[in-house]
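Mind looking over this structure? Questions follow.
All protein chains of the complex are present and in place, except for one that has been dropped.
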Amino acid sequence: MTVRVGILGATGAVGQRFIQLLDDHPTFELATVTASESSAGKTYREAAKWRVDAPIPDDVAEMEVRATEPDSVADDVDLLFSSLPSGVAADVEPAFLEEGYVVSSNSSNDRLADDVPLTIPEINPGHLDLIEVQRDERGWDGALVKNPNCSTITMVPTLAAIDRFGIEEINVSTLQAVSGAGYSGVTSMEIIDNAIPHIGGEENKMETESRKLLGDFDGTEVHHHEADVAASCNRIPTIDGHLENVFAKLADDPSPAEVRTAMREFEGVDLPSAPDQLIKVYGEADPERPQPRLDRTYADGMGICAGGVQSTSDGVKYNCLSHNTIRGAAGASLLNGELLVEEGYV
Amino acid sequence: MTVRVGILGATGAVGQRFIQLLDDHPTFELATVTASESSAGKTYREAAKWRVDAPIPDDVAEMEVRATEPDSVADDVDLLFSSLPSGVAADVEPAFLEEGYVVSSNSSNDRLADDVPLTIPEINPGHLDLIEVQRDERGWDGALVKNPNCSTITMVPTLAAIDRFGIEEINVSTLQAVSGAGYSGVTSMEIIDNAIPHIGGEENKMETESRKLLGDFDGTEVHHHEADVAASCNRIPTIDGHLENVFAKLADDPSPAEVRTAMREFEGVDLPSAPDQLIKVYGEADPERPQPRLDRTYADGMGICAGGVQSTSDGVKYNCLSHNTIRGAAGASLLNGELLVEEGYV
Amino acid sequence: MTVRVGILGATGAVGQRFIQLLDDHPTFELATVTASESSAGKTYREAAKWRVDAPIPDDVAEMEVRATEPDSVADDVDLLFSSLPSGVAADVEPAFLEEGYVVSSNSSNDRLADDVPLTIPEINPGHLDLIEVQRDERGWDGALVKNPNCSTITMVPTLAAIDRFGIEEINVSTLQAVSGAGYSGVTSMEIIDNAIPHIGGEENKMETESRKLLGDFDGTEVHHHEADVAASCNRIPTIDGHLENVFAKLADDPSPAEVRTAMREFEGVDLPSAPDQLIKVYGEADPERPQPRLDRTYADGMGICAGGVQSTSDGVKYNCLSHNTIRGAAGASLLNGELLVEEGYV
Partner (left out) sequence: MTVRVGILGATGAVGQRFIQLLDDHPTFELATVTASESSAGKTYREAAKWRVDAPIPDDVAEMEVRATEPDSVADDVDLLFSSLPSGVAADVEPAFLEEGYVVSSNSSNDRLADDVPLTIPEINPGHLDLIEVQRDERGWDGALVKNPNCSTITMVPTLAAIDRFGIEEINVSTLQAVSGAGYSGVTSMEIIDNAIPHIGGEENKMETESRKLLGDFDGTEVHHHEADVAASCNRIPTIDGHLENVFAKLADDPSPAEVRTAMREFEGVDLPSAPDQLIKVYGEADPERPQPRLDRTYADGMGICAGGVQSTSDGVKYNCLSHNTIRGAAGASLLNGELLVEEGYV
């Protein structure tokens, strides 16, 4: 079965990753790419300043870029991926939903809305059924699912793995790559030989999205996890890969080995783009791992790496890492798209 | 009054900073530089691979490098600064102390010894009187004082400032510059486009030294502060300046403004190399500060910068920064040397 | 004697360097700062995103920013420094010149105009008298002098020093810092772990400006130097300091020692901001110098460093370096301003 898909905002950094990930996808066929008005009518090659280190797939290069509006997209497209800037997405996504499109969106708007599922397939696939609530409340024929922020998605699988030990509080510091801010987000003069201890809105995203992801869905609403989460977010001079230091206060007192086992055995999901083992865990022999440059491509960028697990006075500390523009953005939306198909929403 | 000083281990990275800081010092006059056996007899210019971006002071350049042993150092040297590797220092420092030298040491050995004062002049100058205990126990004529590790020293002034609010627990993540590992400590292939979430021994130093520094000295022994400290230490691609994210659990519930005021008003000390204002605090208008490249030279590298103060569910989070090879190493020993003079130990 | 000066375009990267360099200047007193319409009326502190690692001088911080037009500038300002974008400068500089202002400009427009002196005080101070031709032709009361591009200015002093050996052809490759492109000119995603072998317009500037600078002025026109110059310009991940590899084909066959001597003895100029020794030359014992991070601050950033001199089959090759935003931009205009005063044009 082939699913015809489109990308809203296909020329940006995340859009380019979508195109790369959709190349040779077993069931998704890229049928439409959209961008801003100024790019409409051009070929994709003309419209995009391509910066991925693999070439543009030939068929995509010659595809005509459409305007980002329902009328420009063919009716037989089954699923749309959105990597629009959140301000634009807030205006445009509802228009597509009213027309009945199913949208898997990486944009940050509406992630915390009560009737919008915020999902990571391995963590909370059941939240997808919020779509029923969403359709009731909004009167949409389509469906909107969101994936979390790249810094949230790096940490949450490890939290889900250790929540059996009773997470009571999380402090987390991030060391984030520049690609997370988009192509022009961080200037070279800001970041060479430097670090910036602030990323606008990022700390709040980590603190709130993680509690929704780890929450319980009772069929009507999601009850957010009760643990307090405090995040400090830093930008550092790396291209790709977010590294995070997590301090978890736990009700139980697991050994580091028990924590590592819980992470290693955390179950994945059977979707085309999902890794066989979601969390790769480094043990005591490799205290220097994970590292962004060496570990960001684990499982083609779709996996999470963890390491440095040590006990603290009231829980554990450890480090985790993922590829922020693959698992943390385009790949996250793609996986949600695969889940939508699996669950019959497409 | 002129104090004649020497540097043990003068050719390394910290040794070079000592030389730079002693150039034009109001009361200290550099009389002796020592290094390993292989350098003894050479001029300093020949022996040192000079890497500071100011030239070697002319008089030092032509100074003869001595072997690092008491017999090689002139008797009229009043005070020695030590930047020896800790393994070497453990062997060599006692020999100088037995000969009656006063040593202000940056080396990490013996920092936690019960009878060795670990001091930051602005934080715990009174601990210096442990020297009396030390002389009793070891039978030394000399005196040994240590300064803490560069990552500890960045954080502790801010902790001392907010301890009035009752510190109960500290989680801290560091983003540390490569110079902290010495000239050859971090290879370029390890760190370009990367970060390393482990620095051997560093986390333990932060967790233990900070509690000794903030402890109470009752005239006989230091009672370490009771707060639990958990640290995660990361190396990032910056040259100088350690940035740290602190999460402090507090008994009280101060506002961010109260925390900033406590830091800003934290009292300094009247010594030649001490900054007028120890902690420079950035407010809400500057959430992106402090940054290593822009703030590491505050107060000629002898100050601490803080910012990003925000309330959490059980305390505050904030960021702090200092120049790791000035305030965090050579400058820390220098200031302890000035305190030794002030307190009459030299 | 105090000269009252103003800065056109004072909030940008070069404008901030002007302010830094004018702080504590012996004879120049900053009286006016201008910026774009949107900044006019604000204090300088409000209008500028200050990024120099020293604080804004207090008196400048509270200065009111004016619009960049003659009516906004007080009549008693004697000399204007211009760091406007070249497109803006082409429109605005003539308006000031018509009003009789003397302008020392870093903007690239008009550098090759027949009646505009392009000067480096140590190289071709006599070209300043083109101002007479300029006044005749343009009917201006004021006077306009330009300094060359930062990559040109790094190389030309060394060329002037060796022209006694008969320069016949120059090939030059540059390794240029990101600050040369302005604060937002190079994104971090473009340059981390990378290099870019193209800087728009830069090669042409080096190829043409250098020949004008080294040319002869006969009182009426400048006869450009006849040597062919071919340049390849590269951007690399450094903050400040342009490094250049020069291959010079020479009529004579000097030894490397003779070349080094010619550079070392090249005469400077007696102006307040000029270095005592213009070109610092590293010999055979230091083949790894000059390096951007270690040498860019030579002579407070106003000097040139050279090294690596070796003979080739038809001449010499060597490396040279300068601080691109000091000697290569704001400092270059400042020095031309000092020359204008010295020569009586102010």
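By letter and in written order, the chains are A, B and C; residue numbering begins at 1 in each of them.
Here is the rule we go by: a residue touches a chain if its C-beta (ideal position, glycine included) is under 8 Å from a C-beta of that chain, and two chains touch if they have at least 3 such contacts.
None of the values given here were measured: they were computed from a predicted structure.
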| item | value |
| --- | --- |
| Options B:Glu93, B:Glu122, B:Asp193 or B:Glu244, residue touching the unrepresented chain | B:Asp193 |
| Residue, one of B:Ser179, B:Thr208, B:Ser273 or B:Gln291, that touches the chain absent here | B:Ser179 |
| Candidate in contact with the missing chain, chosen from A:Arg211, A:Arg293 or A:Arg327 | A:Arg293 |
| Touch criterion as defined above, residue of C:Arg4, C:Arg264 or C:Lys317 at the omitted chain | C:Lys317 |
| For chain A, residues in touch with the removed chain | 51, 53, 192-193, 239, 293-294, 297 |
| Sites on chain C contacted by the missing partner chain, in the whole complex | 169, 171, 173, 175, 192-198, 228, 230, 232, 234, 236-239, 243, 245, 247, 287-294, 307-308, 312-314, 317, 319 |
| Sites on chain B contacted by the missing partner chain, in the whole complex | 13, 51, 178-179, 183-193, 237-239 |
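Following the convention adopted for this analysis, only the chains that are shown with their structure count from here on.
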| item | value |
| --- | --- |
| Most distant chain from chain A, judged by the mean position of its C-alpha atoms | C |
| Euclidean distance of C-alpha centroids - chain A vs chain C, Å | 47 |
| Shared interface positions of chain C, touching two or more other chains | 51, 192-193, 239 |
